[in-house]
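Following: one structure in structure tokens, then a few remarks.
One chain of protein is taken out of this complex; the other chains stay put.
Letters A and B mark the chains as written, and numbering starts fresh at 1 in each.
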Amino acid sequence: MDTIVQLLVSGVMLGGIYAVMSIGLTLIFGVLKIVNFAHGEFLMLAMYSAWAVVTFTGVNAYVAMIVVIPLLFVFGVVVYWLIVRPAVDKPHLIVVFATMGLSIAMQNLALVLMTADLRDIPPLLSGTSLHFGPLYLRLELVIGFLISIIVTAALMLFIKRSYLGKAIRATVQDRDAAMLMGINVPRLFLLTFAAGSALVGLAGCIMIPLYSTFPTVGLNFVLIAYVIVVLGGMGSMEGALLGGICVGVVQSLSGYYVAPAYGQMFYFLIFLLVMVFRPNGLLGQRGAAMIGINE
Amino acid sequence: MLSVEAIGRNFGALWAVRDVTFSVEPGEIVGIIGPNGAGKSTLFGLIAAALSPTTGAVRFIDRTISSMRSYEVARLGLARTFQIPKPFKQLTVWENVMLSALRRHRTPRQAAPIAEQAMSYIGIDDLAVAPIAALTVGQLKKLEVARALATEPKLLLLDEVMAGLIPAEVREMMTAIASLPKRGVTVLWVEHVMMAIMNVAHRLVVMHQGRVIAQGTPADVAKDRAVIAAYLGEKYAYATGS
Partner (left out) sequence: MTAIPGRSRLAFKGLSFSKAPRRGAVSVIDIVVLALCAIAAVSINSQYAGEIMIRTFLWAGLALAWNIAGGYAGLISFGHAAFFAIGAYTSTILLLAWGISPWLGIIVGALFAGCAGALLTTICARLRGPFFILSTLAAGEVTRIAALNWRSLTGGPEGLEIPPVPSALDMVFKNQWPYLALVLAYMVLMFGLSAWIEQSRYGYFLFATRDDEDGAAAIGINPWAMRVSAMALSAALAGIGGTLYAQYFLYLDPTHIVSPDISFEFALICAIGGLGTASGPVLGALIIVPLSELLRGWLSQSASGLHLVIYGTVVVVVILYFPSGISGAIARAWPQGFGKSFISNEERAL
């Protein structure tokens, strides 16, 4: 019984972290209707940046956010100007292939500059675990989870309440109508893309204490992120949280009871099943999957 | 040829089409008119098998088509146009029409004459190699009709083909539609441009609030009190004293 509780709790926590890693992807999809196929490499960049800040200044990973989040924001702006903006109104294939090219270039640039070695940072407080009754949880996991929950909640509140958030929701529903209502849609696209990228920066800082980074680290995580956003419904924040927790729990349970490799298989199969029976995800926009969006 | 039998369709509590019955005989041009929101487009969708009816059925040459898929209906010889043109955007005009002709003919070589005929009949043969992106609204509408004709249909369903055409194009299209029965094509036509449909249709079905309020020749329908009331309001109908 204790084992199950332990697995469920750590699964949920892992899921929270997965959610924050995916939320940028789902935000960008919701507003721009594009899938950034270099999302994983953005995460790789964030993790390397966090690693570098921690290693060279000695601060802990959460302080490194001060540097990494703005860095990823600026990176998002640059990528938006160079690659996304010229392609955003073209058939979705153009963005797909262009971001895929970016992904290959970034992944291998990391290989050239950083080699294939695994990079990690020393554990916080020399690897203390937290004890809650029978539960043992890694300190980094708990902190990461709390930050994820706070950020996700704040973001949802922001989208619901603020003017910018309302503009975002309007654009998600109908881009042309939003434009007619006086929303500066191109600028909103830029902001959303950069904000999505900044969220990946945040995720990188939360994840670097838990995982090593290496040039292809993004691929492992981005596949999880795709599963999560599709599971939850592309464009839905609540969905990303729900999807993240589902995947976290499935991974944690199957990692213990079955081989970890089959755990992966499990969530890909869940993904395919969701696609068959609820193509818009658990909380997604109705019909989005059927029209495929933007051609 | 086509019989619509007590057909109805609701969206939640709203009945867009209710208890509509009429039929189309071979060689006829039947028009469906009615003010905005009368249920014309829903009725059109039901007949073209794009929507499934809640009640009733549509029969086409002795077969119930309301439960069929839209491509099966098309294969029976019932062609349709779309109100918002749906051309194949990455192909040329010529290839768009060819595609329709290929439905009944195995090879492009056999299909080519049919496509050429359909294009010149509608008057877009000079656009043969133009890309879709270069067409005006009027040309797209003509392409819709040409594509539908190239499937060599028995019954042609036209959905507001006159909308967006300039007067000269409207006259051309009227001539083309008027002589379709001579080519063996029966026409069922939903239209907003009254001048066109009043002059070309043999018979009109007038809809209002989801129901048929009048049927008959254009001249009879124009005098019908219920029709005038539907279009212009009760007061006007009373004032004209009909």
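By definition in this document, contacts are C-beta pairs under 8 Å (C-beta built on N, C-alpha and C of every residue); 3 or more make two chains touch, one makes a residue touch a chain.
Since the model is a prediction, treat every value here as computed from it, not as a measurement.
> Where does the absent chain touch, in terms of which shown chains it meets?
The chain that is not shown is in contact with A, B.
> From the listed residues B:A118, B:V161, B:M174 or B:A230, report the one that touches the chain absent from this view.
If we include the chain that is not displayed, B:A118 is the one touching it.
> If I consider the whole complex, including the chain that's not displayed, which of B:V17, B:I65 or B:L102 touches that chain?
Looking across B:V17, B:I65 or B:L102, the contact with the absent chain belongs to B:L102.
> Which residue from A:V12, A:V77 or A:V96 sits in contact with the chain not drawn here?
The one listed residue touching the chain not shown is A:V96.
> By the contact criterion defined above, which parts of subunit A meet the unshown chain? Give residue numbers in ascending order.
29, 34-35, 83, 86-87, 90-94, 96-98, 100-109, 111-112, 215, 219, 223, 226-227, 230, 234, 259, 261-262, 264-265, 268-269, 271-272, 275-276, 279, 288-295
> For subunit B, which residues lie in contact with the unshown chain of the complex?
Residues of subunit B in touch with the missing chain: 48, 50, 69-72, 74-75, 79-80, 82, 86-92, 94-95, 98-100, 102-103, 106-108, 111-112, 114, 116-118, 120-121, 123, 125-133, 147-149, 151-152, 183-185.
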